[in-house]
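Inspection log for the structure reproduced underneath, given as C-alpha cells.
Missing here is one protein chain; the remaining ones are kept as they sit in the complex.
Chain naming follows the written order as A, B and C, and within any one chain the residues start at number 1.
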C-alpha cells in the first residue's frame, strides 16, 4: 500500500477546494447518494438541454478527501458532454477503479485520463473504493431519472 | 460409571411392573409432571383423609425404567403416611439424589431406605436425575395443591 | 472417492469416551467438526481478528473480505442466483423465525392459513404458532401416510384459497423421510403460494440447487454441516428480501437514522443487524471446502450405503422396531425396543461409547401421531462406518440382555 499514491496533490487540492460545489439553477435531473458506512451524502444536480447535453452539473454534500475530489473532478469533466458520452465515461471509470489498470474511453483526452487516474490509488484500499465511486453512481442515477437513492453498499 | 448400579434388579422389576399404576377413585389431590426433554409425563392422584393421612396414592403415565420405578417405589412407600411425614421423606429423597450419600429420614425404616437407595445410581448420570425425581416433585405439587404443573427443567 | 478414513480429519475421534472409541451417531443433532474448521477459527482469532463492515483499518478490511467470501461460497454451493440471497443467522431456528415474523407481519391476516406437515420440527411450527395467537392465522397439518411419508397428494389435500405459505422439512429428522420439495414447490407456485423449506437435515446430506428447487426460503443450520455453532443461513429469493420488512434492528442494517424516521440498508445488510458471527462465518468457508473436497455426491453415496446397511442390520434384530418406512430415507433412523424406554437405551449405549439421541427430537406432533412418547435415534454423518453400525447393533443387544436377564 502506498499513501502517497492515494493522497496525490491533485486529490488533496480538489478535496480541499472542490469545484462545482453548489446547486445548479433550473436543474432538471438530480439524485442523492449515501455511504451508510460513514453517513456521507452527495447530491448531484444536472441540467440537460434538449439535445441531452450537460449544460451544467454541480453537487452538494460533504465527505472525505477522496469522495470530494472524485465529485469535483467528475463534475469538471462531465460538463458539456452528451448523455451517451457521459454514460460511457462513467462506465469506463468504474471499470478502471474496480478491475482494469487503465482508462480506455475514446471520449477522454489524455490529460483528462491522467486526472482521473489520480483516483486509481483507492484500488489498494477496498473500503475506500466506495468513497471514490459514490458520486459516479449518483450521476448515473440522476441521468436515469430513477427516483431511487444510490447506496454504495449495493453497488461496490 | 456403572450400569449395574443404575439398573439394579429392583429398578428393572418396578420399571416393568410398576405398582399403583392406576387412578385412585375419589382422589382429592392431583398434579401432572412433565419432562420436556423426552416428552414423558406423570400424573399423581392422592386421597388424603381428614387427618391429612394418605389413604391412597396412585399414578398414571409412561416413562423410562428409572422414572417408572421411582414412581412405583414412591407410591408404595407413601401410602399410609401423614402429610408431614410425606414432605419430610420427599425432601430427604431429593437431597439424597442430588447431594448426600445417604438417606437420613427418621420416618423411614431400614428396609425402606435400602429400597430407595436403589435409585441413587442416577447420581452418576446427571441427565437421568430428572427421571428419578419427576414423580417426587409432582407429589409435592399435588400436596401443595398448587395448580402449576411440575416441570423438571426448573427443578433439577 | 473412498470415504473410509474421514475420522482422521476430525480431532474428536482420536479421543476416548468412557474409555471407548467414540461411535458418534448423533449428527442430526449436531455434527462433529473437521480440523480444517477448528484451525480456521483458531487462526482467525489469533492472527486476523476484527469486526467486519464498520472500520476501514487493515484488519477490518481483511475480515470483511473473508466474511463476504463465505457468502459467495455459500451462494455457489447452493447455486443461488445472487449473493444477496444468502443471509447469515444464528441458526435455522432464527432463519425460520425471521421469515415467520416478517412474512406474517406483512402478508398474513385473520383466517389465512399456514400449511405445515406432521413431520415438522418445533422450529418449523412454533414460529407459525405465534401468528396463530397474534393474527388469528390457522395452521394446517399435511398428514403422513402409513410409511411416514408426506406425499404431494397429502399437501394438495390441505391447500385451499386461504393457504398463504407452505412450510415443509426437506428431510425428517426423525424418520429420515425425504420430502418431494421440488414437486411441492411446483404445485404451490402454480397456486401462487410461496414455500419455505426447513433444510436442516437436507443441507448436510443432499446436493442442493436453489434455482432448480425453486423454493422461496431455505433454512440451514451450519453446525449440522460440519461448521461452528451459533451460525445458520437463510436462503431467500431476492424479491422476498426486498419486499419483506427488516427483522431485528440495530447497527449495520440502516441507511439513514433520524429522530422521526429510519430507512434501511440494501441487501444483504438489511437482515444482518448488529455485530454478526464474524469468526463463525469466516470458519464456515472451510466447512464448505471440506464438503467440496469430498464431493457431495460421494458423501451421498457413502451415507446411502451406510443407511441401507444399518436398515439391513437393524431389521434383522427382532427386538428393534424401526419408525417409519419412507420411500427415500436419509440421515436418520429412529427406533424403539419393546419394553425398554429410549432413555434407557441411550444410557446403556453411551456406556459403550455409542452416542445416540433419545426423546421426541423436537417433533412432538409426529410422536403423538405415532402414539409414542419417545424414540431412540441413530443419525449419520460423513465419518460413520459399517463398524459403527455393528457396534450400535451389539450395544442394542446388550440393552436387551440387561432388561431380560433380571
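Please note the rule applied: contacts are C-beta pairs under 8 Å (C-beta built on N, C-alpha and C of every residue); 3 or more make two chains touch, one makes a residue touch a chain.
In this text, all values refer to a predicted model and were calculated from it rather than measured experimentally.
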Contact residue for the chain not shown (choose from C:7, C:71 or C:90): C:90
Residue of C:74, C:187, C:358 or C:382 in touch with the missing chain, whole complex considered: C:358
Residue of C:4, C:72 or C:257 in touch with the missing chain, whole complex considered: C:257
Residues belonging to subunit C that touch the chain removed from view: 11-12, 15, 17-18, 22, 26, 29-30, 32-33, 35, 37-38, 41-42, 45-51, 54-60, 90-94, 96-97, 100, 105, 121-123, 125-127, 129-130, 134, 139, 141, 221, 223, 228-231, 248-254, 256-259, 262, 273-280, 343, 346-347, 349-350, 354-359, 362, 364-365, 368
On subunit B, residues whose C-beta touches the chain left out of the figure: 34, 36-37, 39, 125-128, 149, 151, 153-154
Positions on subunit A contacted by the hidden chain, ascending: 1, 3, 6-7, 9, 12-13, 16, 37-41, 62-66, 68, 125, 128, 131
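By our rule, only the chains that are shown with their structure count from here on.
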Chain centre separation in whole Å, for subunit C relative to subunit B (CA means): 37
Distance from the mean Cα position of subunit B to that of subunit A, given in whole angstrom: 78
For subunit B, residues that touch 2 or more chains besides their own: none
Sequence positions of subunit C contacting 2 or more other chains: none
